[in-house]
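Here is the structure we will look at.
One protein chain is absent from this view; the other protein chains keep their places.
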Amino acid sequence: MATTRLISTLVLCLLLLLSSSTATHRRKIRSRRPCKQMVFYFHDILYNGKNAKNATSAIVGAPAWGNRTILAGQNHFGNLVVFDDPITLDNNLHSTRVGRAQGFYLYDRKDYFTAWLGFSFAFNSTQHRGSITFAGPDPLNKTRDISVIGGTGDFFMARGIATLMTDAVEGEVYFRLQVDIKLYECW
Amino acid sequence: MATTRLISTLVLCLLLLLSSSTATHRRKIRSRRPCKQMVFYFHDILYNGKNAKNATSAIVGAPAWGNRTILAGQNHFGNLVVFDDPITLDNNLHSTRVGRAQGFYLYDRKDYFTAWLGFSFAFNSTQHRGSITFAGPDPLNKTRDISVIGGTGDFFMARGIATLMTDAVEGEVYFRLQVDIKLYECW
Partner (left out) sequence: MATTRLISTLVLCLLLLLSSSTATHRRKIRSRRPCKQMVFYFHDILYNGKNAKNATSAIVGAPAWGNRTILAGQNHFGNLVVFDDPITLDNNLHSTRVGRAQGFYLYDRKDYFTAWLGFSFAFNSTQHRGSITFAGPDPLNKTRDISVIGGTGDFFMARGIATLMTDAVEGEVYFRLQVDIKLYECW
């Protein structure tokens, strides 16, 4: 009988070890399930010489063939825009601002529209405090992914992916982006 | 007696397994104790048309309403500044330079001073060799955190947080930042 118990102990031990080592292995093949997911909208109103009061962004760099009031020819290649855009929880520009999208984008292709983004979401409310920083190319497809490269405060050490979707465009003045943030590293 | 030993073995095994699985869990709730911490100062002297020799930074982008010699109105919104600032171990501009803070900042708010930073600390001395790269929004509060997004050399694959503190401001020409770097991922 002692032997029977012994065997059952051994089996139990092995099972436990096995489950523990499986867990270890699972972590190596890292989970692609986000540890945090949030959806926001942000609203960009580009300065065009006539909207100084409402504009939330401005051209600050242009190629030799461009200027800083009108986006340049050749698909705006070389235009660098600095922005401070309101972030909302829905697609209404006039909804409560929950944070600020701050940073820059630049147009980087002559024969098509594509952009490169370096910006952050800065939060300072009771709901969220801290920042999420994004960088990467924006091919301006229907949906496209850029990298979440860091975070502070509530988003301490965050990494992940943000899926961007252009939700509205009005001329070359207003555009609205939906941002689906999926963090895969949360601390 | 064999049964007694059997039970004690079982208990021991379980305890060991438990402790191992606790350790695993603890790693998931990752430690917020830095694996490396360093404090530096860097010194920015902005070109203003009269200090070509001493200037360590220059305006290279401005909105349509600005120029590249004087910071623009509306809290310098849209000004983009490139810098190559000396890094020192204390708050004295004339102390031994231990590295260079290189990159850019841009002012990104019309109704208040805030900035966005993309820069690196580049080291090439016996003490440190390699680089630490930072990015993120700078609300220009008393202290504020930005993200450490990468590193090379001695700082291979580094990630962390840097706490910035404006240590001195002289007009719109000189400012000094204290940077408290805390790395949470060290390789």
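First chain written, first letter: the chains are A and B, and each begins at residue 1.
To be clear about the criterion, a contact is a pair of C-beta atoms (placed from the backbone, for glycine too) under 8 Å apart; a residue touches a chain by one contact, two chains touch by 3 or more.
Everything numeric in this text was worked out from a predicted model, so none of it was measured.
Although one chain is not drawn, the whole complex shows that of B:Y47, B:Y107 or B:F175 it is B:Y47 that touches it.
Within the set A:R100, A:H128, A:R159 or A:R176, the residue that contacts the chain not displayed is A:R159.
The missing chain, though absent from the display, is touched by one residue of B:A72, B:I87, B:A122 or B:L164; that residue is B:A122. Contact with the omitted chain, checked across B:L71, B:A135 or B:L164, is made by B:A135. Touch with the chain omitted from the figure is made, among A:P86, A:G99 or A:G118, by A:G118.
Residues of subunit B in touch with the missing chain: 2, 5-6, 9, 12-13, 16-17, 20, 23-24, 47, 49, 52, 58-61, 67-69, 80, 82-84, 100, 102-104, 118-120, 122, 124, 130-131, 133, 135, 149-153, 156-157, 187.
The set of subunit A residues touching the chain not shown comprises 2-3, 6, 9-10, 13-14, 17, 20-21, 24, 30, 32, 60-65, 77-80, 106-110, 114, 116, 118, 135-137, 139, 145-149, 159-161, 184-185.
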